[in-house]
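To start, I am sharing the structure in question, which I have written as structure tokens.
Selected chains from the complex are presented in situ; the others are not included.
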Amino acid sequence: MNTIGHLINGEQVNREGDRHQDIANPSTNEVSARVCLASRATVDEAIAAAQAAYPAWRNTPPIKRARLMFRLKDLLEENAEKICELITREHGKVFNDAMGELRRGIENVEYACSIPELLKGEHSKNVGPAIDSWSEFQPLGVCAGITPFNFPAMVPLWMWPMAVACGNTFVLKPSERDPSSALFIAQLGLEAGIPAGVLNVVNGDKEAVDTLLTDSRVQAVSFVGSTPIAEYVYTTGNANGKRVQAFGGAKNHAVVMPDADLDNAVNALMGAAYGSCGERCMAISVAVAVGDATADTLIEKLKEQIAKLKVGDGMDNGNDMGPLVTRAHKKKVEGYIAKGLEEGAELVVDGRGLTVPGFESGNYLGACLFDKVTPEMTIHSDEIFGPVLCVMRAKTMQEAMDIVDAHEYGNGTCIFTRDGEAARYFSDNIKVGMVGINVPLPVPVAYHSFGGWKRSLFGDLHAYGPDSVRFYTKRKSVTQRWPASGVREGVQFTFPSNG
Amino acid sequence: MNTIGHLINGEQVNREGDRHQDIANPSTNEVSARVCLASRATVDEAIAAAQAAYPAWRNTPPIKRARLMFRLKDLLEENAEKICELITREHGKVFNDAMGELRRGIENVEYACSIPELLKGEHSKNVGPAIDSWSEFQPLGVCAGITPFNFPAMVPLWMWPMAVACGNTFVLKPSERDPSSALFIAQLGLEAGIPAGVLNVVNGDKEAVDTLLTDSRVQAVSFVGSTPIAEYVYTTGNANGKRVQAFGGAKNHAVVMPDADLDNAVNALMGAAYGSCGERCMAISVAVAVGDATADTLIEKLKEQIAKLKVGDGMDNGNDMGPLVTRAHKKKVEGYIAKGLEEGAELVVDGRGLTVPGFESGNYLGACLFDKVTPEMTIHSDEIFGPVLCVMRAKTMQEAMDIVDAHEYGNGTCIFTRDGEAARYFSDNIKVGMVGINVPLPVPVAYHSFGGWKRSLFGDLHAYGPDSVRFYTKRKSVTQRWPASGVREGVQFTFPSNG
């Protein structure tokens, strides 16, 4: 059986002290490989490699670092099919959806190609008489990234290309559930010319995470995962003197106004709620309809669309949804559905009990639709991370907004309306970091930045885009004054006018 | 006796549950007033006032907020003498030096006047077909500032004018040692038109600090003080879900190269080492001479200059140095001098035992100069915060830089040289956040940002300047797409071509 090891100092390795864990295909639950779980010593080795590679990399001109990103983009495009197969086989999402994920990841590499522009500091002449001052954005040193199972290729690509382009070296710890695509992509990074040690990957679990969080050589940590772990990572990392940004959970509401184009909204919601089985931190998991008439029509149209959804193995692009990532996760989602019924929500469409012919052991669950969900229900307060859409009913737009604002998470939200004023009021006032106006998944493009508010993000700076340049560098301010009476005037004495 | 209370919701108040502490003039140790130490309930009241004032203030157009800053600048200039007298009477620094502090503080108000420019977000057309995206930098809500005794007027002005200009409301807790200037300035803020509740001041000690750090309504905390407290504030604030920037201690080295203009360097060092009795986080407390010849000359010239230093009451502008802030602090500094001798440093000039006629009870200490200080000595590892300059000797520039880089602090540093290459190598490689080239106190101007590296700063973003706009706002990303088939095409059907 295939063993998935680490990438340390330019070499694929596995080490004696590591433990191991099985990797299974979610569509069949057949074990395809085992992944090494790095011991503290193995992580130490990766950090040491990154530390050793730092001085030379830091001094490499940004344009040279950028050129490796240009090359990496090409390699990612050339190897897209292979990468997406790795994603689908380990994560379960439909191949086309994996392609979408990878495309978004590549966009971050494209953005990193502009690093010479992005690193420009501010230069001020004459802050005082003949005194100049400027700022430099210098790299931090060794940075680490800890990434989740749900976007195994994209989230690592949010982090290390920009970190490395900024002049840092990096240790990535991908999800131990589906590590292969991230590892393969890192290998392409080396092939693109990133020097050994500049980019390292360690597979692992809590032991690896804790090593990264406590080692004094690690200067910064980027994390994406659930809110409790995000908070742990943020607090622990900070207590150990690191810069940390930790992205946590979400519960994203779509507010549907009476004037919305409902066919349009329903199409948008279908993809946003059920795409990738709802295992996305930007998935829309709640639709808040303003007015009962709006809600009734919405439910009807959603039911019609759900009836047409195709669920099956992710390698078949004809399918709309694949399996959930693990059997345990499927059980957890089913538990939420039972809880929703118990607490009084109306299960309009029940996706439980689905069997996919030929994939009877897969972690399949059909699309579920709840109506009449209320704010205090567990299916509203918790992030389910499954194919479950909750419809809530509000009498007014303000009531809908109050529901959104009262939630502990504030990652993404959207509104469906034609009305300029409603859209502006919503986007101005809603306490959520990423807002869509008739856009169901308002994930910012790679040249803007990604980040939620409230307990969806611990840290000051958002992911990727301009903020990531700031996160992966520290400001240095230089103030300069040159004393007079040097060579300039000196020469006048040397060569007097009769010279 | 005068009681110094709080400024809450537009009113000067003191509350039953508060404790009190005496304020003494450092030049005489006479008690001039007592300051209230806010109870938890008093701080709660200030936070509640700030919270209530937030919604309306947030919606006030930035240009209107800016105009209050323009007015505040005028009021600060009109009241400069009064403010500086308050500073000198409570802190001890020479009046002219207080004027310099205030001037720096006003520069931050001037910068806040440009808030409409500084709040501009990024707008992208066509991130996809007919889809636009932009970023907004929205205020956080209630912010708090906790400030130190050594710049009682300036450091509060680093914080609240920009926080308030960004649309936040604010609770300031100044040093309980010298609170009057900050309180008076806040009162001027209200006079300038800042609405009641937008800006509040509470005086207090640890109880007040802990209330600010744990109250869930407080969104962000800016702190300046010693490193242990800075770390406590950072960790506690973060654990309570706040954005925190905490500025700590410093040990700032000047590297003096053999080609430096030594008269120039010595003049610069005198002010940088002994100005405000060395009670500045940007004071130069160590001079690292490269080469024994450089060191010997440096010592000679410093001795000459020290002999001319005038020490006395701060209200007399003829003096160069006033008293230390408290008797306890004077003792602490004297303890360091003794320790330095004990550990083998050479005390070239001994400022102990100084008596100022007419001010015999004041906390006076003359300028002290140590030679042959080595890295492991306590007088090198600790921040003394007194009029003590340590000279160290390095054989090479690299050795000098290694001394700087090995220190736990990384606030400021400077180099004296004429050589372009030495300056560039130094500023590029030194692990310090603020670097001067022939500039002894490289405090960035108000339109750049202030921040150290290593254990001199906990947090991602620097103080004042562009970074403070980022600190006092959070990014919101909006993505917008308008569905077709609206009024635009609709009209075409209403008025057909034969219309």
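Some notes on this structure:
A and B are the chain letters, set down in written order, and residue numbers restart from 1 in every chain.
Simple rule for what comes next: a residue touches a chain if its C-beta (ideal position, glycine included) is under 8 Å from a C-beta of that chain, and two chains touch if they have at least 3 such contacts.
Computed from a prediction, not measured in an experiment: that's the story for all the values here.
The complete homomeric complex described by this structure file contains 4 copies, of which 2 appear in the displayed model.
What we mean here is this: only the chains that are shown with their structure count from here on.
Between the Cα centres of chain A and chain B there is a gap of 35 Å. Contact residues on chain A toward chain B in their complex (touch as defined above): 122, 124, 127-128, 131, 133, 135-136, 234-235, 238-239, 241, 243, 261, 264, 418, 423, 427-428, 432-439, 442-445, 447-451, 453, 455, 458-462, 466-467, 470-471, 474-483, 485-486.
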